[in-house]
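Part of the complex only, each chain left as placed.
Labels A, B and C are assigned to the chains in the order they are written; within every chain, residues are numbered from 1.
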């Protein structure tokens, strides 16, 4: 009995899109308002999806309380009320687009979760713009 | 022209998580508040997804009115305003976790729907916790 | 500068509507499915509204972290994953309709919050049925 479970979480963060190899002009042209040097921000909404076999003893794929705590400790504690560019080491040299944030979160959670679970991460930057990794 | 259609429904039910093969202590340890012997409850939100070929005469995969009525008769009538542990025979010996409820609903609907449609069921226990079968 | 602030919280509970002064028959007639003796349940969504003067030092009406903690300690801890009829003393002799639950929550919070704030409570039993006290 192979099933998927989902858990949602959220964090509020500031960021700025910028490629240091480009001129200021090209950055403004490509990233527009998102390039604002004094930053802007979002309420990021996160959906973590795990797939695997249900444990017949518990009827759980995973205790969602455990998944919730892993997300809290490894994502919310590190990303919530932070400036992604300045406060989160993973983005010191990586542009914090929704695509890259989603990929970074996937990598962090992948290391915290048992290998037997397939992992997919969806990240909403706004209710109208969101990304999912892996495709 | 292979397409998927979705229909949402909901039911409100009480339940309790419990494994009769375990001690009271172990049940409390594993299931925590969800093990409360006097039950708690949820507004369950159900998403039924059917996949198949569109009928060129109607432009429908299936008349959603028919799907709505099947869900009403076989799921809502049996689960809504019920205690899943006490009132729904499928859970007499099966722990009503979201995973197991989703699996039971899939099995009930599978028997009511033409074989030509692939069936997937997503069940929201809360807006932040949900499951999907099959994976 | 008189303003209102709102904080949302939620709890999942079982309940049953019943008037012990009535016959079983009349209870079934008036409360229908909600009278199910083995209970059903809901994801209750709570909106707490406070009105008063903004503190010019902080720019806050109240630190929402404080309001969140009061709601957690006095409402969520006592109502979440509970059977309202059996586990919550306020409903030992009071029918746990949405109206009465809302009124009970208002009374509990009124005692925990400074008198200078006006208090209003909205309680969603489902996304389509909700109540507000005081009117």
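Details
Note that in this section a residue touches a chain if its C-beta (ideal position, glycine included) is under 8 Å from a C-beta of that chain, and two chains touch if they have at least 3 such contacts.
Because the structure is a prediction, the values reported are computed rather than measured.
This structure file defines a homomeric complex of 6 copies, of which 3 are shown in place.
Following the convention adopted for this analysis, only the chains that are shown with their structure count from here on.
The minimal number of chain-to-chain contact steps leading from subunit A to subunit C is 2.
Geometrically, the chain at the heart of the complex, using CA-atom means, is B.
Ranking every chain by how far its Cα centroid lies from the centroid of subunit C, the top place goes to A. By number of C-beta pairs in contact, chains B-C lead all other pairings. Interface subunit B/subunit C: over half of the residue numbers present appear on both copies, so the contact uses mostly the same residues. Our note on geometry: subunit A versus subunit C, Cα centroid distance of 34 Å, whole angstroms.
Subunit B and subunit C have CA centres that are 28 Å apart.
Residue positions of subunit A touching 2 or more other chains: none.
Against subunit A, in their complex, subunit B makes its touches with residues 17, 19, 30-32, 94-100, 102-103, 127-135. Listing the residues of subunit A that touch subunit B in their complex gives 1-9, 51-52, 54, 57-61, 63-65, 118.
Listing the residues of subunit B that touch subunit C in their complex gives 10, 12-15, 33-34, 36, 38-43, 80-83, 86-87, 126-127.
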